[in-house]
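The other protein chains are all here in position, but one chain of the complex has been omitted.
Which chain is which? They are A and B, in the order written, and residues in each are numbered from 1.
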Amino acid sequence: MEYEVVIGMEIHVEIDTKSKVFCGCKNEFHAPANSHVCPVCLGMPGALPVMNREMVNKSVAVGLALNCEISRWSKMDRKNYFYPDQSKNYQISQFDLPLCHDGSCEFEVNGEINKIGITRAHLEEDTARNDHTQGIGESGIDFNRCGVSLLEIVTEPDLRSAEQTYAFLNHLKQTLLYLGVSDCNMEEGSLRAEPNISVRPVGQKEFGIKSEVKNVASFSGVQKAIEYEFKRQVKALKKGETLIQETRGWDADQGITVPQRTKESAHDYRYFPEPDLIPIAVDEAWEQEIRESLPELPLARKHRTTEQYSLSDYDAGVLTASREMADYFEACVAAGAPAKLATNWITGDLQALISDAKADITNIKITPEQLAAMIGLIEDGTISGKIAKDILPDMFESGKEPKVIVEENGLVQISDLSELEGIIREILTQHPGPVEDFRSGKMQAKGFLVGQSMKATKGKANPKVVNQILDQLLNEE
Amino acid sequence: MSQEIIQKTAHELHDDLRSGATTATALAEAQLAHIDGHDDKVKAYLETWNDEALAQAAAIDDALSKGNDPGLLAGIPIGLKDNLVTTTGTTGCSSQILKGFESPYTATAVQKLYDAGGVMMGKLNMDEFAMGSSTENSSMQKTANPWNLNCVPGGSSGGSAASVAANEAVISIGSDTGGSIRQPAAFCGCVGLKPTYGRVSRYGLIAFASSLDQIGPLTKDVEDSAWALNVLSGKDPHDATSADLPVPDYREALGKDINDITIGLPKEYFTDSLGDDMRQKIETAVDVLKAQGAKVVEVELPHTNHGIAVYYILATAEASANLARFDGVRYGFRHPDAKDVKEMYTMTKSEGFGPEVQRRIMLGTYVLSSGYYDAYYKKAQKVRALIRRDFDQAFEKCDIIATPTTPASAFEFGAKSQDPLEMYLNDIYTTTANLAGVPAISLPCGLTEQQLPAGLQLIGKPFAEADLFRVSHAYEQNRGFDMGHAPIA
Partner (left out) sequence: MSKITTEDVEYVAGLAQLILDDDSKERLVHEMGDILNYMDALNELDTEDIEPMMHVLDLANVYREDEVKKSLSKEDVFKNAPKSEGDYFLVPRILDNTES
């Protein structure tokens, strides 16, 4: 029997608010333990939560980006469970009236548009960190993360492969980064993805028994966990075993999932409306205000970039991988650079420099206008492409205008016919072999002679003019 | 002389302090001496803050001598219920689980009292986590009723009521979730106000039931109650449920006639379960209001009988979550023998919480648990809406609703605590005001045959405390007798 895998995702996103969701403590990852805590997030007696307005704004933005309906009337609830990652032993979350619901998200898999249903996106608070490296027999607790703004996005079980899931997660991350609502730093736990995985015989409509996999630290981990679970579940079914709905933990070292011990009562969360908080009512005007502030989203921008600049799907995809790169590209084109040339430079040499420097396109010294100016110098014949490649690192380091660098270093291209002719004649004299080869019909020998000419002029020769002169000299003698 | 001083009201002392008839220091010393001399019998205070109180009083005297105005309640000795967090002293909710807790912040309501110049005397006994109607559920001590030391002071703000009745504080602050200010005020013969839900910030009030809790004053007379509410009220950015409404000067409501007022008498409150003695006290009080020009009509509050069930479902459900945080991790008691996290929770809670608190956590957990939410919690929320509707409809016919505060006067220690349901039913007249979120006040309306105070409850429209004060003051000024002082005072 053939089986297919069915996957739904639960994604937790830490929303980039300056302060925590219910108190004024700073939302900062790198800080000494328990240095960003107050009576509210420590769950001190008598302390009360007050909702951060920016959390609502940013969550609505995510909801709109995921084509969700925004609830006109939403509320917070208490989810009750005891665990030392909690300060109150309940988590303030949303149960039956999530802020965003019934959305969908389109994403690309190998150039094909796929679509996934978004069940809901709801507001909650993050939990504390437990540190098990304290002494023997004890765990330490750091409440800095407790109360950090957290949005939980739940999808429909619409995914059918590990690869498709991987593509969706990357698209979602890209969207969140475009929106500027989270740094999506997975190493710091700003984005956490947990798959719900089940299998069923191909053609069967009913879903199988799902397992929920936790502790997955990366998207490739999610992909591997799905692949593992698929095999495990299919194997069990083929052996005639009955699967149970369970929570499993991902063991990245061994590449397996293992059952996590849970008591039946652990899921009796006793949700009820949070009496300390007031309902959230996002009316049409508020929703519209947020909708108007939304940036162009990745797929739309990619599509527009392809059309407007006559670029290949691939180029547009690379350029719009991040909003910042796309902005850089468009600024460069706006400053006069031809789109294709700007693309090549940005995705090629510039990207390599950025990667080597472990920098970010938002904080490099070379401006889009400077890059456009450099491309302009190539276009008007002032410098050769080769020289441009040489000066780009200098521009990257110093932030100097390309023109200044060219002038300071005497790199202006030699296009003077008589000067170049003299140099080339000398080269032909020095290399009679290739000259002979060319004349006997080996056209590729010309390339060698061009190279020698460029070398002799330290790259300053205008390649076009060199070619012209070579053609003339080789043919006349 | 000192006996006389501590018998005075805040508004009288306000004038004495400004005329130079007394000083804040003399007042504080007299108050502390009186507590010292009487509290071994009343046992209202869990701790007193002698040094801090005297230092505060000295600062008030200094300001007064310089001609500055140190605030409406400057120099007035004030006692605080043990569920209001303060950076001074400890805050323990009269529970073993929180005993010795030193709060890193002060409740907004208490800070407002400090800002108005109030001199804080210390912390007052209460039923553990405000769960009870007799203060017998305190894990710390038994507070006695100053009118009869064999009787309970009521609860849960029993220490607050007893301290005012025994002249051990001029004003005390309590909290009212289902009657916890009004019932002890009635039992101890003082004025107890539960403001409209949202009138006073709850920030720093250790929560029992968040949607019902409200802080309010217990005072010697109505005027002091108005003064105290002036200070306590207002929007607090730390409490999302505090109302962003202007705070009128409630003192302006006092001394005005009540010719335009219609008093509603809800027939559901005057049934056979109300003793003749108490019924007669209330009828006499209503006659006083009638004589002052108020109209009296009968009104209906048809869901009154369901109030207790709704109250004990919602209050215990909220409490089961509110009390979850007492787990021995960040503050409070942790059982020393706990070997793992599970034991830390169970041993700490089982030893740290008293029996009534555990019973209510159990009830609240049950009504929220899987399969019972709709039958209990959601049903109770719906009936709560009906109870609020009852009040809205009644207030179309009247301005103020008059009822007894309690079915009977204070009872003896141990008389009722055996049967929890019977104990809960005592709250029949008070819980509905919390469920509806409306303001209510209990006023002394004479002594019963047992020589114990009886309480008249007046219930007002939301945020109409001014009307409540106006009618209360008219009653108090014209009731035709003096309550006198409790024998112990």
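Just so it is clear, a contact is a pair of C-beta atoms (placed from the backbone, for glycine too) under 8 Å apart; a residue touches a chain by one contact, two chains touch by 3 or more.
As the structure is a computational prediction, the values presented were derived from the model and not from experiment.
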Contacting the left-out chain in the complete assembly, out of B:Gly159, B:Gly179 or B:Gly332: B:Gly332
Option touching the unshown chain, where B:Ala26, B:Ile313, B:Ile428 or B:Leu468 are the choices: B:Ile313
Options B:Lys41, B:Lys290 or B:Lys342, residue touching the unrepresented chain: B:Lys342
Hidden partner chain, touching residue among B:Met140, B:Ala209 or B:Ala240: B:Ala240
Chain B, residues in touch with the chain not shown (by the definition above): 101-102, 104, 197-198, 211, 237, 240-241, 243, 303, 305-306, 308-310, 312-313, 320, 327-334, 338-347, 349-350, 353, 358-359, 361-363, 365-366, 369, 376, 378-386, 388, 420-421, 424, 435-437, 462
Positions on chain A where the hidden chain makes contact: 17-19, 23-26, 32-39, 42, 50-56, 73, 75, 80-84, 130-132, 134-143, 214-215, 247, 249, 260-263, 265-266, 268, 270, 273, 275, 277-281
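We adopt the following convention: only the chains that are shown with their structure count from here on.
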Distance between chain centroids, defined by C-alpha means - chain A, chain B (Å): 57
Touching residues on chain A, where the partner in the complex is chain B: 39, 42-51, 78, 80, 82, 84, 87-90, 139, 141, 268, 270-272, 275-278
In the complex with chain A, residue positions of chain B that touch it: 83-85, 91, 93, 98, 101, 103-105, 107, 202-207, 209-211, 237-241, 317-318, 320-321, 324-327, 329-331, 341, 345, 365, 368-370, 373, 377
